[in-house]
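A single protein chain has been removed from this complex, and every other one stays in its place.
A, B and C are the chain letters, set down in written order, and residue numbers restart from 1 in every chain.
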Amino acid sequence: MRLEPIANPGPARIYGLPALALGATVLVASVLALIAGANPFATLGLIVKGAFGSKFATLETLNRATPLIFTGLAVAVAFRAKLWNIGAEAQLYAGAVMTVLIGMHSWGAPWLQLPVMAALSIAAGALVLLGPVLLKTRFGVDEVVTTLLFNFIMLLFVSYLVEGPLKDPAGMGWPKSVPVAADLRLPRIAQGLRLHWGFALALISALLIWVIQTRTVLGYQIRAVGQNPQAARFAGIPVNAVLVKTALISGGLAALAGFSEVAGLKGHLSRDLSPGFGYTGIIVAMVALLHPLGVVLTALFVAGIFVGADSMSRAAGVPTYIADILMAVALLFMVLAILLTRYRVVWR
Amino acid sequence: MTDPAEVLRLDRITKRFGALVANDAISLRLRAGEVVALLGENGAGKTTLMNILFGQYVADEGQITAFGRALPPGNPRAALNAGIGMVHQHFTLADQLTVLENILLGTRGLWSWSMDIAAARAKVMALAGRFGLSVDPDARVGRLSVGERQRVEILKALYRDARVLILDEPTAVLTPQEAEALFDTLRKMVAEGLAVIFISHKLNEVMAIADRCLVLRHGRMAGEVETRDTSPAQLAAMMVGAEVTRPQIAAGQAGRALLQLDRVTTPDREGAPGLKAASLALHAGQITGIAGVSGNGQAALSDILSGLLSPASGRLLIEGQPAPDRWTPAAALASGLGRIPEDRHKTGTIADFTLTENAVLETHVRPPFSRGGWMDWAAAAAHTRDIIEKYDVRCPGPDARIRLLSGGNMQKLILGRVLEAGPSVILANQPVRGLDIGAIAYVHGQLLAARDRGAAVILISEDLDEVMQLSDVIHVISEGRLSPPIPRGTASVADLGLWMAGEGFPHAA
Amino acid sequence: MMAFWDILISASFWAAAIRIASPLIFATMGELICERAGVLNLGIEGIMVMGAFAGWFAVYLGLPLWLGVAVAFASGMVFGALHSALTVPFGLSQHVVGLGITLLATAVAAFTYRLALPQVTSPPRIEPFQPWELPVLSDIPFLGEAVFSQTALTYAAFLTAFLVALVLYRTPLGLALRAAGENPSAVAAQGLSVTGLRMGAVIVGSGLMAVGGAFLTLSAFSSFFFDMVNGRGWICIALVVFGAWRPGKAVMGAILFAAFDALQVRLQQTPIGAVLPYQLFLAMPYILSIVALVLMSRRAEVPQALMVPYNKGER
Partner (left out) sequence: ADPIKTAGIYTVPVEQQWVSRIHQAAEAAKAAGRIDYTYTENVANTDYPRVMREYCESGVKLIVGEIFGAEAEAREVAAEYPDVAFLLGSSFMPDAAANPNLAVFDNYIQDASYLSGIIAGAMTKSGNIGMVGGFPIPEVNRLMHAFMAGVRETRADAKFQVSFIGSWFDPPKANETAIAMIDAGADVLYAERFGVSDAAKERGVLAIGNVIDTQADYPETVVASALWHFEPTLNAALDAIEGGAFKADNYGVYSFMKAGGCSLAPLGSFEGKVPAEVMATVAAKEAAIKDGSFTVEINDEEPKSS
């Protein structure tokens, strides 16, 4: 079999296939529910209810989506330049570490110190990605592996910090960091809403990245470097400088995920701050075809599936692991569906 | 009634890509011991036809018979087993593997436990000796020169006992010497009864090697002639469908020197020599030709001019002033250089970018295409429409991805991009490689026009005829050394050929 | 300082290193096969979890240990088939599919475990592989204890590595696989199926990864835990790189990494361990991989078509 590009896919394809992917996910959910002895016909309703069925559910979904928007954007920016940043997880933790370092003592007015915290977190994340990128530009070392490896080094470093120098003396020996000062927590968007300004920051970032990608010289250069670095170099584009700039943006965005999780939700750093947000961000970005606004939608979709399916597992009495299964299945179906909106399969 | 010597027969092959008919009921016969040339403009359907023959595409209609037996469609393995070998336009070799490994690939059942390297090596060496294809069987392919790689490709086919060999533009990337060696090999093969299909845009080669010529035009068979009954001019007319007129070339009016190299030396790189104390002056209103066998320092020269390389010693002067310290592609562009790169696919364009995005690749940092870091896409699109119109770029529109353009049209866009920026110095590196005659005439015409407007043009080409026709002054390049300038008409082809072969330049006056 | 050398020259330390290396060797060979054919398989971590579960569960249900290994292999092949179907003919992003498979396989293992064993209060156990004393060999001083008192599955790991090297470098199949990872169009031009080769490599490679996981439940330990693989899959990806895509070097790398792990555990009882944080030792494998990459970067040995999908129709 082979794939043939479709010149002008119709709306039936563009909307039908992703819908089919969702349908197939629900089918898998129902089959799993059946196997687990639950009512297969209730799954769809329970998932939707669990994700968006109440103000509480919706807010939880948005909360869950926030770090995914950041990491998804981080990956989308980097992948545009064909900079395979698999290390959003590490950059996220770098941002989180910096947030704690700056935020553990309050030394200035929050309106001053919070932006400093955010900025230095961005710098920390950027720095973490800068390493692999310099190895790439200087020595030609493949960044897929180095960024992946940095994730584990970073996690061990965090583990060292929370068991050592940053360990909370009031934490009863539990491996977690000192807390961020109370006045340096990101405020809630509105009174009584469990949604903090990190979410708004994520949306703003997405818009900003979109503008950068489509309207600026840098955005154009990033794409040129991604598509054909040699031609870009010949045309006078400073390839390495563009890669470094890309890395700074990408690492910074991922770090904001850590910043927003720590300053917005957790208040401290621990080794399990991120249940794989950095990795899921990769999938989010790819499903979104690296489009920044698509990243927002995809992050909401992924968060919705997870929160909804997790809630469904409790309501239907199915083991909780079904949430991860459905998230994975939905994502795989979705990337396939999106591919097939642009290509047709020819059997010969 | 079949001809006993007939080895291959294509009957009314038709292939459509969507609305486009790439091959329209094409028939072809091939006899043992003959060389058939397949000619046609870019996009005429030559490669498509051969891909069908080799089973990589499936024809919509028609059938193929090899050695009297029908060939199942869409099955390269069947084609190989039927004795058909193909050397693709773009080589299909694995760089990290050795020559021997590349040749052995796929020749033995996948599930067998041994490769019997010794026997294979002996067979390869025997074949190499017989056909004059010298190559080290244990060398990594990635280390080989283009000519050597092509020999490996031919050995691959011969190793599988191919009786029919298809060569798709085999000489497009070869030096004249390598091409001559290839023809020797082909003659030996034909003498042993192999049949060859040979695709080329170079009519003199076709006249030299082919027994018969088939001409395709827009996917249709435009004619078939015995080589001895035809002439290059007639072939060209058949390809294009009209008489081809060559531009009349008058001598240029030399102005002041716009760019000079003063005893420039650059380091050698991976087998390719750098420049050795090379001196050169590019004058306004002149075309300066660089003649030489590829791999003699042309890459270094081109890199120096385009800002990819700085001189290790010696000076680079622009309008008499030393070039900026940070000599980068951006600096070169800023100081008025225009560049038609050697490889339009790899370094000239970005395949997945639109025409517009490609058209401003080198100028996007300047107004009107950008201001203060912000792109102005409307201005860029307007500019692209201008180029499309002025340079007759045949394309769906400025928003089409450039990968869909044929080589000739891609080259026209590049030409427009360079010339519209109003460069004072134009570096044209192999500007017509792989183009058909119509496109070649167009590109040459534009270069001459730019010269006449006062630009200094430097033309790097391995095609000596092209250099001699166009250039007002010629430098021969050999082993990184540049000869003194030779004015138009003061040296014969034979002289230049000798100097190119490194027989020592005449001393500067 | 004394303690440090005492550890290094003790046979039990090297026995531990070889034991810890065994699952890594299986999975690294699996990943190496995939990457040699041109496919980065980031599903490795999840496939190892699946193998750990499937192998263990089969034995728990009463199958003999070796059949448990076979079941693990088969479970890996299933996920390998899914991975390759998406990444090879469809050419979907190998990052996405790989991470998706990791998520999926991990969750499927956990889901099945909980469905099958809803009411356990302490993890059920099986009788795992026992060390297999070889006649004569096991009696050699030092070597006998360090190398020849391992379980059969450890010996199988080394045998697997040997076979992988043999096939890759000495057979037509291996040649075709390597070529598929270098330049798929060269393979296609010789009438071989790139799709078939790559899918085959991913499927078999995933099977080996699963056996690596099963080592944890059938040899290293006797129960199944959800987090049991604990990043070992990612280590194997590093090992493939560290070993420059060569089976022999990758095995040496696995032993080296395992030695760091064994050392780290032992150093905690020494003065050094009291000074240096244990995380430093755990990070060593990753840091060394990066150093190795930098040192190797001059000679680009990376399979040239790694992560590049091959599609006949496209241009």
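What we mean here is this: a contact is a pair of C-beta atoms (placed from the backbone, for glycine too) under 8 Å apart; a residue touches a chain by one contact, two chains touch by 3 or more.
Keep in mind that this is a model prediction, so the values were computed, not measured.
Across the whole complex, the hidden chain's contacts among the shown chains comprise A, C. The chain that is not drawn here is touched, among residues A:18, A:40, A:103 or A:175, by A:175. Note on the undisplayed chain: of the listed residues A:10, A:37 or A:317, the one touching it is A:317. In the complete complex, the hidden chain is touched by one of A:43, A:71 or A:270, namely A:270.
Contact between chain C and the unshown chain involves residues 10, 12-13, 16, 19-20, 110, 114, 120-123, 125, 131, 216, 220-223, 225-228, 230, 261-262, 265-266, 268-269, 278-279. The chain not shown here touches chain A at positions 50, 54, 56, 60, 63-64, 159, 163, 171-176, 179, 261, 265-268, 270, 272-275, 307, 310-311, 313-315, 317, 320-321.
The rule is short, and it goes like this: only the chains that are shown with their structure count from here on.
If the chains shown are joined wherever they touch, the resulting network links each chain directly to all the rest. Among the other chains, B has the CA centre that is most remote from the centre of chain A.
Chain B and chain C have centres, each the mean of its CA atoms, that are 46 Å apart.
Averaging C-alpha coordinates per chain places the centre of chain A 28 Å away from that of chain C.
Rounded to whole angstrom units, the spacing between the C-alpha centres of chain A and chain B is 45. Multi-chain contact residues of chain C, defined as those touching 2 or more other chains: 312. For chain B, no residue reaches two or more other chains under the stated contact definition.
Against chain C, the residues of chain A that register as touching in their complex are 1-5, 32, 35-36, 84, 86, 135, 139-142, 144-146, 148-153, 156-157, 159-160, 163-164, 276, 279-280, 282-283, 286-287, 319, 321-325, 327-329, 331-332, 335-336, 339, 346.
Of all the residues in chain C, the ones that touch chain B in their complex are 170-173, 175-176, 178-179, 182-183, 185-192, 301, 303-304, 312, 315.
Taken together, the chain A residues at the contact with chain B in this complex read 7, 215-221, 223-224, 227-228, 230-238, 348.
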